[in-house]
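Of the protein chains in this complex, one is absent; all others appear in place.
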Amino acid sequence: MSENNFKVVNKRLEKIDSLSLACGKPMFCDDIDIKNMLYGKIMFSPYPHAIIKNIDVSKALKVKGVKAVVTYKDVPRIPHTTAGQGYPEPSPYDTYMLDKKVRYVGDRVCAVAAETLEACEEAISKIEIDWEVLEAVFDPFKAMEGKIIIHDEDDSKNIPDAKHNIAAKVPDLVMLKNSEPFSEAEYVVENTYEIPYLQHCAIEPHTTITYLDDYDRLIIRSSTQVPFHVRRIVAQTLNIPLKKIRVIKPRIGGGFGSKQEILLEDICSFLTLKTKRPVKIEYTRKDVFVSSRTRHPAVTKLKTGVKKDGTITDMELDVTLNTGAYGSHALTVLMCSGSHTLPMYKVKNNLKFSGRSVYTNLPVAGAYRGYGATQAFFALESQMDIMAEKIGMDPVEFRKRNYIKLGESSPVFKAMGEGREGVDQSITSIGLMEAIDRGLKEIKWYEKKERYYRLNQKSEVKYGLGMACMMQGSGIAEIDMASATIKMNEDGSFNLLIGATDLGTGSDTILAQIAAETLGVELNDIIVYSSDTDITPFDVGAYASSTTFVSGGAVKKAAGYVRDMIIEDASKILKEPKENLKVESKYVVSKTGKKVSFKEIANTAFYYHDQHQIIASASHYGRTSPPPFAAHFAELSVNTRTGVVDIINYVACVDCGTAINPTLAEGQNDGAVVNGIGHTLSESFEISQNGTVLNANFRRYKILSTKDISEIKSIIIPTYEPEGPYGAKSVSEIGINGPLPAIANAIYDAVKIRLFKAPFTPDKVLKALKESK
Amino acid sequence: MNNIKTVYIPQNIKEFSSVFSKKSLIMAGSTYSFKSFEKDKELKEIVSINNLPLKYIKKESNNIVIGALSTFDDIENSNLCQKHFFGFLSHASSYCSSQLIRNMATLGGNIAHPNAFNIMPVVMETLNGKLKVFDGKKYKILSLSDYYNERNKVLITEAMIPLKYDKNLFYFEKISRTKTSWESYITFSFRADVKKTKINDIRLVFGSVKAVPLYSPEIEKEMVSRDIKDINVEEISKKYSDLIYSVASSHKYSEYRKEVTYNTVKGFLKKIFGR
Partner (left out) sequence: MKKLLKNKEGLIEIGFRLNGTEIKTSVKPNETLLELIRRLGYKGTKKGCDTGDCGSCTIIIDGIAKVSCLLPAFYAEGKEIITIEGLGDVSNPHPIQKAYADSGAVQCGFCIPGMIMTTKFLLDRKPKPSDSDIKHALDGNLCRCTGYVKQIEAVKIAASKINKK
């Protein structure tokens, strides 16, 4: 397609901030020194469920250097959600800046601002509290019984069933009913799959600095994925006018969803308003584990029906999510577990989704790369292999036969969006067949299967291969909006102002590539400035895999308008009709051979004639959310003496439409895959009897290191998505959905044991091996 | 640690003995002591021993002698440690957490602060290593268990590893969730001296189960006193797995440890007996 003619898009250009970051430039939130700054520190709850009967901060206030100690009595009580989502947020308004009640070990109790961190810590140690300790509940199924109610306050809003601790629910959603359920199925498979508490582990902890500028406006400098949502929600929770707030996002050290949240900005701002001084709150690594956000632990029940000829007749997915003490993202993650997975395969007769997100007195779950799809694909893709074996069909053929093809649609698209009804769409680009075939070839699937079958007969270490197919979305259709402004400078360079949030993903770079392609210039002719609520136009922020598809769409539009203005001016300068003209390499060239440079056009516009600034803004939102698709292949060994699983080879082939920058797309995929492998083999919270996270540090919650990965290969399968800028779809989330099922399938291939509970640690594997004998 | 008045940096043992008192905190590699005492308000003095001449690895009489300030990285990359004991010392050192910790953590520190997951105590027991310690006035030679029972404060100056085990067979494995985990389910550290039909000497040490390395002289004696063909490998393996289980039967991973101990001891014995 047209990708062969791209000059900037689809090129492996260096990310514009790479070299500066490699030279250690001070670009992150905490890398500035502000005069007169105070340190802020939050006191966290030692109890999983308790009421503050009395809180006495008088001794704390007397500590040298302490400038403020605030409790629930000092702050406005405004129910809100911390979820960084578009307004009106589809999450319950069940959170308060500070409350009289605490609902998990790690919940906010009160906050201190002081000259030094030591003074903060000393002040916190001197706060005296009379607690009424309440009984706590940690298991979602128990919580649903309603004996202990976590949100019994009467001012919270949008909680579907607080009496039974239900933060969100989707009652039986029947999307297809052509027969009596399972009546035509020749085999019925029903299993339950579980994943535990998992944390994003972005290497930069959450950090926020707030201060008042010379106009007494509140400036928030924060490591956030959602600057515009921060502005709105801080205005809401502090009850101050939105126009008094400016949010600036510096470079962020990773987010993966944990920073799609208004976590520190409200309380930090409050301390600044109270003390009239700059305040910095920086989470420790332990705070990040316990008191930021996590993935939703899930119990996923999948019941499917299949016929010998390979037809999937019925599919019933039921998801129970543990949302922790507050319902941030409770509904949307729940819905995505269905909306981003169920369209994957054609189901003949019956398709049903049901689910609920349940409150417990545990750390709060929120947005995490994959967003529900990760949990559900573990179930779906494991079950595809189970069904294939039941009917005696090659699991590769079984998937190829059944996945949704180009031009086809699914009733899921209309029925399930993210938080509300979705948008009907059909598949407008898909490279899954090529992804599967390429992956099979790359990992030498059939050749190795044969070799391992023989080898495994006599070896203590057994080898296996497994695969998984997956999809995600590209932004939230009809909801996510982005905008961009582009202005021309007299040397032919351009300023690109975008609300879009680069969290290390490289969105600044790829959006500049899109602008450069449209304008006929080079990447380094585009000067990018992003994520400043005063200066850049609106963007929902970095989530839902929306930046390339939605923000890219806005940038392409704005660049198109600017290009039109340039051509308009050139037409007057060259005295040629516009139809003859096009942009090329910083010139406007005519069919007739005449040309004029951008420099001359801009100077003419600024200084000489009919003076004006060449500038344009545009907005964009997706009418659809075209899914990226991927096929993953895992080759591993299982040591039957120790239960240790070692990944030998992992191939991830992804169709993301046009990869605006193939190096960055591969990088996103690599990172998502390794993160997913970490989920599969190592990561999980360890929680005590009283709801305390016991392994809240990198020493005990182990993410993978260089020694844990052997061969990881990401392969981009090019397709062209007509709805996306230059054919692009999204890529940043999908990769994390593959490892759990691909590895579960490979383990089954190696040792014929089926694991249903992540992570697949040596003790679990060895136990399953022993029980199977 | 805010109330510290003095940091002493002795350049030799004589200077060290002049400041060696019960109240001071000894700091070497800094992977443990600084963070552990960060909030301590009572501490008045620190003795940093990093400048003492204790960073060496050499051959002396019939021992490999390793100075207490040698780091895991020093040991891993030392020619002597790679050459002798079939590289066992070097191999075991490479299991320590991460390169940055290997660059900092010292042999002395790893032994002085006993923790189930520490590698050096396990290695020492496997090789019957001895510790040379300084008590402020004079030197003493202690076995590892004597050191752990020692009531008085002493400074470890070096480890002495007898070369008589040089041609033994060795096995070291630390089983954990990831390759850089500090924690582990269990650590196996085995040594065997097998000649034709008899075992001259055998030492099977298990780490990560107790605060100090675990081994059983009784079971070892059983193996040494018999002809190889009379040793029932399954029986010995079961004895070890029962032992490991009994040490911490209520532990989360006690069943796993039992199973994997049985499998591993059995595999090791079968291999060294040529079965």
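Letters A and B mark the chains as written, and numbering starts fresh at 1 in each.
Here is the rule we go by: a residue touches a chain if its C-beta (ideal position, glycine included) is under 8 Å from a C-beta of that chain, and two chains touch if they have at least 3 such contacts.
Just so we're clear, the structure is a prediction, and the values are computed from it rather than from any experiment.
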{"item": "Interface partners of the hidden chain - shown chains only, full complex considered", "value": "A, B"}
{"item": "Touch criterion as defined above, residue of A:R285, A:K346 or A:K487 at the omitted chain", "value": "A:R285"}
{"item": "Among B:Q11, B:T197 or B:S249, the residue in touch with the chain that has been omitted", "value": "B:Q11"}
{"item": "Sole contact to the chain not displayed, among A:G253, A:P278, A:G657 or A:P759", "value": "A:G253"}
{"item": "Hidden partner chain, residues of subunit B it touches", "value": "1-11, 15, 18-19, 27, 30-31, 34-35, 38, 48, 51, 73, 94, 97-101, 103-104, 179-180"}
{"item": "For subunit A, the residues touching the chain missing from this view", "value": "12, 14-15, 17-28, 30-33, 200-205, 251-254, 256, 284-285, 503-506, 663-664, 666-668, 670-675, 697-699, 703, 705-707, 709, 712-714"}
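Criterion: only the chains that are shown with their structure count from here on.
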{"item": "Of all residues in subunit A, those that touch subunit B in their complex", "value": "118, 460, 641-644, 681-682, 699-700, 702, 704-705, 707-708, 759, 761-763, 766-767, 770"}
{"item": "Partner subunit A, residues of subunit B touching it in the complex", "value": "2, 98, 175, 177-183, 185, 253, 255-256, 259-260, 263-264, 267"}
